[in-house]
Structures are given as C-alpha cells and as structure tokens.
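The full complex has more chains than appear here; those shown keep their coordinates.
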C-alpha cells in the first residue's frame, strides 16, 4: 500500500478545530479514504486587535488510488 | 525536588482542549501533584471527510513521590 | 516597510483560542496595526487533575511606526 500526504490550510473565523474541518471537508470532495490529519501550524489574521480568522495548516494522508497526480 | 515527565495521548470527539482534559483526568487517578501540561502534538483520525476524534499528545510533569516507577 | 515581532503569552481558563485573543487584545491597547499572529507554544497549568488555565505563547507582527522601542 502507498499513501500520499498533502498540505492544506483551512481558514475559519470560529475556532482552530473548525479551520481543520473546513480544509478536510474540501479535500474529501475529490479524495477518497482520508484517514489521518496532522496539525502542522496554527496562525491567524488579525484586525482591530481581534482574530479575524484562524489559519491552520494541516497535512492529510490517504491511500493512493488509481491516479497519482503529482 | 525532582519531577518526572510522561507523555500521554488524549482522544476526544469534541475538541483539542477536551482531548487534553481527558488525558489529564486519567493521569490524576493515580498521580498526585500534576502541575503542568505541555501540548506536544495535535492530530486527528478522519472518517468520511470529518474529524472522527482529536488525538493530542501531551507531556505532564509532577513531583516524584515515594515511588519512582520506571 | 519594516515590521517588528514580539512574543506574548495569553492566559485563559476557557480555551486555547481565548488565550490568544486575550494577549492580542492587551497588545492592541498600545500597538497599532497588528496584522498577524502565530501560535508558538501551547501549555497549561494544572490543578486537581483539571486544566486551571491555558497558556498560549504567540508571536505578533506589526508595522514599525515612528517609535521603535527596543
């Protein structure tokens, strides 16, 4: 079995967890079989002293299917 | 004074904070005097494009009592 | 343009996100134009097996104005 990892950044105004979920949900539209997510980095955009949105970079892994776009 | 550190991974379907608390609560059943927790790593198990549960690895520190199991 | 980065630690009993917001809000009292926050470290103080408060160290960046306190 071979798995591939890719890195995405999810953006959410609500929470760190939401930013992860948004990136995962988008990935799942075209990728089957994502099994694992790793949080690589947590940051945020700031405006007027508040967090405008959270930006969480994740790495997801999934089994390589018939195509291996590179 | 001597302190010991151990690493645990808490697992929670709700949030990163909950995963930390679950691991801490379990540790406190048999360990007295935990004073500090450090988040070492944040990951998750994924199913159907959603986060099935958060997995947060923590390191906790506590004063060594009369026993030092190793 | 020149930006400066400083490190703050926010403390909150509620959540990791809150600890970040508390540090940001305090910084914004005297600093204009904070645009970016990066989470450097997540820890917590523990009491009786529960998280007493979250301690989140952040680095914030902002454009250097007329003063550059160092």
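Labels A, B and C are assigned to the chains in the order they are written; within every chain, residues are numbered from 1.
By our rule, a residue touches a chain if its C-beta (ideal position, glycine included) is under 8 Å from a C-beta of that chain, and two chains touch if they have at least 3 such contacts.
Source: prediction; values computed, not measured.
Undergrad: Going from the 3 copies shown, figure out how many the entire complex holds in this file.
TA: Total copies of the sequence across the whole complex: 12.
Throughout what follows, only the chains that are shown with their structure count from here on.
Undergrad: Express in whole angstrom the distance between the two chain centres, defined as the mean CA positions of subunit A and subunit B.
TA: Inter-chain centre distance comes to 24 Å.
Undergrad: Can you list the residues of subunit B that touch 2 or more other chains?
TA: Residue numbers touching two or more other chains: 15-16.
Undergrad: Residues of subunit A touching subunit B in their complex?
TA: Per the stated touch rule, the residues are 15-17, 20-21, 24-25, 27-29, 34-39, 60.
Undergrad: Which of the residues in subunit B end up touching subunit A in this complex?
TA: These residues of subunit B touch subunit A: 15-16, 41-51, 54.
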